[in-house]
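One chain of protein is taken out of this complex; the other chains stay put.
In this document, chain identifiers A, B and C correspond to the written order of the chains, with residue numbering beginning at 1 in each.
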């Protein structure tokens, strides 16, 4: 029936850095006792804005340029259920930067010891995701090319992940607070 | 960077039927003035449960059997922005049924005349999506095979879409109320 | 400690009419197995816009006038827990209309037979609420007086509830679809 066998994004794990942490609330759960799938999307937004902010590029800067980066595609694979009071770490990377498109990749995990319910010796992966965005003008909603300076800054952020991946000891995991 | 060029699901449009309608609220929008991407997921849930209910298979029936169908994967392609007060129609179909897995496909559209902001002569497609679910036991969260009778009922619902697609005049579009 | 003993709004039940119905989704529930309190607020918004629309006053009309009605206060009393798959009826009324302020009152109930989990012979009240709104200009966010014509239309809608309350047989309960 379906021509595709999977929406699981092929994540380049070596490029990911921990860019945000958050605590799962009752607000995020459903009656199955686990995190409702749609609750994760605000955490992915949190990761995007904190990753950019930590590199000196707050999203409000894009807005001030008259630009926005609406989502055009999402692919998510839910690996295991998130639980109430889990302290989640959102690892993310810019995986593609052109003048008109940007892709982010994500991996949400509960690091060892961060599951309140049943202390976990190993990291538990909750999901892998990739989001695709296009650049539009805020006033018209029409596609727009990002200025060269912005593209260069985004590419610098993109290469940070790759650089850390090449460092002995693997990627830098810098726990960053929520907000 | 990414091994995949797109998460756009390959929808079998001829199998889709309109299973739910809803009105976009302020709650669904963001400061870009359009529907926030994550707001659509509750409408996809609405479509799933109303499609099953309309065929005499309320989701609570599955719960009573001790089973649940958590999401394992999502692929979405956002075609054009949804606007406040849009009356959206969610077309959906069961696209795959095995003893352990179920897939749904969706197309969310604003039918002609259903865009309050600027009356639309043509249908406007907002998104295409596919969700993948696995069957688990509610008590343990472990994968479980659905009983044969349930699989047969789901396959009957799946074939409804295909049957209507073969009828002269194309698929039956039966607007069904929200809820 | 607190100078107030209760936030329970004093609802004029005779003025309420059923203005919207909706079905509780997994998205609305939390791990306690009941509706998460914040999930109700989008249903109250649905009730407001559908009540106004049904009287020929879509909220987009206010927007076109350059006006908005942001919330300034909320008082809610949760009477009993809402459950998954409950078909809820939202009864509402305009309880106050001045040139600069508008109040709505609400009562959310599961009418007899509308609780899927355990069929209810009697109506079950889930909550009582009142919201207060002020009129502002959309461009500046500054308080603004509504034009006389708008105030008159709102007062006509307000008096509808009172009129039906005086009719033999009590208030008209006109189940209105969601959206």
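FYI, a contact is a pair of C-beta atoms (placed from the backbone, for glycine too) under 8 Å apart; a residue touches a chain by one contact, two chains touch by 3 or more.
A quick note: this is a predicted structure, and the numbers were derived from the prediction, not measured.
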| What shown chains does the left-out chain touch? | A, B, C
| said: Which candidate, C:50, C:85 or C:130, sits in contact with the chain we can't see? | reply: C:130
| query | Which of C:66, C:113 or C:141 sits in contact with the chain that's absent? | reply | C:141
| field | Residues of chain A (touch criterion as defined above) contacting the omitted chain | value | 21-23, 25-27, 41-42, 45-46, 49-50, 58-60, 84-85, 87, 116-117, 177-179
| remark: Note that chain B touches the absent chain at residues 26-27, 29-34, 36, 38, 84
| request: State which residues belonging to chain C touch the missing partner chain. | output: 1-4, 6-10, 12, 15, 32, 34, 37-38, 41-42, 68, 70-78, 81, 95-96, 103, 105, 130, 132, 138, 141
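Rule of thumb we're sticking to: only the chains that are shown with their structure count from here on.
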| field | Closest chain to global C-alpha mean, per-chain Cα centroids | value | B
| message | Quick check for you: after a Cα superposition of chain A on chain B, what is the rotation angle, between 0 and 180°, in steps of 5? | response | 180
| remark: Rounded to the nearest Å, the gap separating the Cα centres of chain B and chain C is 28
| Taking each chain's centre as the mean position of its Cα atoms, how many Å separate chain A from chain B? | 25
| remark: Check: chain B positions touching at least 2 other chains come out as 41-42
